[in-house]
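One structure is given below, encoded as structure tokens.
A single protein chain has been omitted from the complex, and every remaining protein chain is retained in its original position.
Lettered A and B in written order, each chain numbered from 1.
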Amino acid sequence: MRITCPHCGARDAQEFTYLGAADPQRPDGMAATEAAMFDYVYLRENPAGPHRELWYHGAGCHAWLVVTRDTRTHAISAVEPAKNRKAGAAA
Amino acid sequence: MRYSVFSLLAQAFQGHKGWTPVWRDPAPKAEYDVVIIGGGGHGLATAHYLASRHDITKVAVLEKGYLGSGNVGRNTTIIRSNYLLPGNTPFYELSMKLWEGLEEDLNYNAMVSQRGVINLYHSDGQRDAYARRGNAMRLAGVDSELLGREQVRAMLPYFDYDNARFPIQGGLLQKRGGTARHDAVAWGYARAADSRGVDLIQNCEVTGITIVNGRAVGVETSRGPIRAKKIAMAVAGNSSRVAAMAGLRLPIESHVLQAFVSEGLKPLIDTVVTFGAGHFYISQSDKGGLVFGGDIDGYNSYAQRGNLPVIEDVMEAGMGLWPGLGRVRMLRHWGGIMDMSMDGSPIIDVTPVDGLYLNSGWCYGGFKATPASGFCFAHLIATGAPHPVASAYRLDRFATGHLIDEKGAGAQPNLH
Partner (left out) sequence: MSGQPFRLASGGLIDRAQALDFSFDGKSYRGFAGDTLASALLANGVRLVGRSFKYHRPRGVLSAGPEEPNALVELRSGARREPNTRATVVELFDGLEAASQNRWPSLAFDLLSLNGLLSPALVAGFYYKTFMWPAAFWEKLYEPLIRRAAGLGRAAGLEDPDHYDKAFAFCDMLVIGGGPTGLAAALAAGRSGARVILCDEDFRLGGRLLAEKREIDGKPAAEWLAAALAELESLPEVRIMPRTTIFGLYDHGIYGAVERVGDHLPEPAPRQPRQRGWRIYAKRAILAAGALERPVVFPGNDTPGVMLAGAVRTYVNRYGVLPGRETVLFTAGDDGWATARDIAAAGGKVAAIVDARSDADPVRKGLADKLGARLFVGGVIEGASGGRQLAGVTIRDASGATSSVTCDLLAVSNGWNPTLHLTSHQNGKPVWDDDLHCFVPGTLPAGLSVAGSAAGRFTLAQALEDGARLGREAVAEAGLTPAGAEPVPATDPETAALQPVWRVKGAKGKAFVDYQNDVTDKDVELAAREGFRPVEHLKRYTTLGMATDQGKTSNLAGLAIMAEQTGKTIPQTGSTTFRPPYTPVAIGALAGHHRGKDFRLTRLAPTHGWSKEQGAVFIESGPWLRAQYYPKPGESDWLTTVNREVLAVRSGVGICDVSTLGKIDIQGADAAEFLERVYTNGWKALPVGKARYGLMLREDGFVMDDGTTSGLGESHFLMTTTTANAGKVMQHLEFCHQVLWPEFDVRMVSVSEQWAQASIAGPKARETLRGVLDPEHDISNEAFPYLAARAVTVGGGIPARLFRISFSGELAYELAVPAGYGDAMMRALMRAGAPFGITPYGIEALGVMRVEKGHVAGNELNGQTTARDLGLGKMMSSKKDYIGRLMAQRAALAEKDRPSFVGFKPVDPAQRLRAGAHFIGIGQAAAMENDEGYMTSVAYSPHLKHWMGLGLIKGGAARIGERVRAYDPVRNGDIVVEICSPVFVDPEGARLHG
């Protein structure tokens, strides 16, 4: 696979490390519940189809990226820096 | 027809015209006591044990493709019970005992070959970790031996002992481990289940699970609706997709694991070997092919195929272990879709939906578990209670923290 890093261009996926689903949001703060944290840490949609997921460009710019990739075909439709995501969600 | 050397010879004299289909090809009935979703190794084994051990025969196994089309026919055929943690060891040992009696139980030769499984270690720390595991196995009544470097060299002379980046210092051997002919396991269970009246229904994809008042009462399929008193999921690789039909989210990701086979060669190694300095395992099939594999590709996938980085990584590990592999040619590689669970261990349990049972999360240890998985799942379905050796495989263990994390990798499926 190749991932087009927004900073570095198209690079072999071997330069990246995969983490998992990008959409679960960590329940921050002292008010967060164990149940919500359990959900965040352990439960996954695991879809067969488009999947927003986190990749880390460890052999490049060290950016965490949200990659939208189809798990049936591996086709990638979008790549964006993860740090933009929360800003976008908050806006 | 019972299989034996006599029936084989008798058929030989009549041109093998008398063999009949190994299983029927029935149309689905309107209702069953138990519907098993998934005609792979675990689903077929579950059907066999439901019928043979619990006398439950109004059972259908629904398979979306052909029987054995999932991971049972896509693995590296290793069987072993060299597990560390008490939640696992007795379960896999039951599996090993069932393997040891499988041919007689099924009247089918699945070529269970107890040729030994050896895990190599390359440092003092690894040696002690394997000692910990070997001792845990002994405590659970499983055979284990810790070998030194020269003992390993005597068994496996071709490996790199003198110029390796991570020199081999010894290995943990389970003599009773080995291999089995993967397809034959599926076929043997299928034939045995069919002979007891279980309906094996191929090309029948489950498209929905019907739930009434919190209870699963049937399935929608590509061949029409089927009612069932109990519905059992044994669809590793696709567990999340099927569970989603019942509104469940699982602690599972689907990942691709590649496997490889070389061209057929005269015998070179007669045990199963895992390399401790890279993720690599290898054995040689009875047909002569070296069968080997490594790590999962590491990203969610349902595509049943992987990519070059892992392929090269596996070949590198092969050469790192055994520099004589250089001129051996890789003949085929393929991928299977693994249920990678959040602690690396499986789930055999009831679900929050009444009447719906879950068998999933096998990571890449599903093949060796096939007999015990079927045995314990059948026990759970038939009695409503977990089998004692599978009692740790609860779905709620992630919430309670009773994890079974052999590797200590944490809640990240691609590290298990």
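Note that in this section a residue touches a chain if its C-beta (ideal position, glycine included) is under 8 Å from a C-beta of that chain, and two chains touch if they have at least 3 such contacts.
The model shown is predicted, which means the values in this text are computed figures rather than measured ones.
**Student:** One chain is left out of this view; which of B:G38, B:G134 or B:P386 touches it in the full complex?
**Tutor:** Of the candidates B:G38, B:G134 or B:P386, B:G134 is in touch with the missing chain.
**Student:** What is the set of chain A residues that contact the non-displayed chain in the whole complex?
**Tutor:** That gives, for chain A, the contact residues 1-2, 12, 17, 19, 22, 26-30, 32-34, 37-38, 40-41, 54, 56, 58, 62-64, 73-76, 81-87.
**Student:** In terms of residues, what is the contact footprint of the unshown chain on chain B?
**Tutor:** Touching the missing chain: residues 3-5, 7-9, 12-13, 15-17, 19-23, 25, 65-69, 73, 86, 89-90, 100-101, 103-104, 107-115, 122-123, 125, 127-136, 138-141, 144-146, 158, 160, 163-166, 172, 178, 181, 183-184, 187-188, 202, 262-268, 270, 277-278, 284, 286-288, 303-305, 307-308, 311-312, 315-320, 323-334, 397, 399-403, 405, 407-411.
In this text, only the chains that are shown with their structure count from here on.
**Student:** Using the touch rule from the top, collect the residues of chain A that touch chain B in their complex.
**Tutor:** Residues 1, 12-14, 17-21, 35, 38, 41-48, 51, 53, 69, 71-74 of chain A touch chain B in their complex.
**Student:** Considering only the defined contacts, which chain B positions touch chain A in the complex?
**Tutor:** 238, 240-241, 244, 249-254, 298-303, 307, 309, 342, 398-399, 411-414
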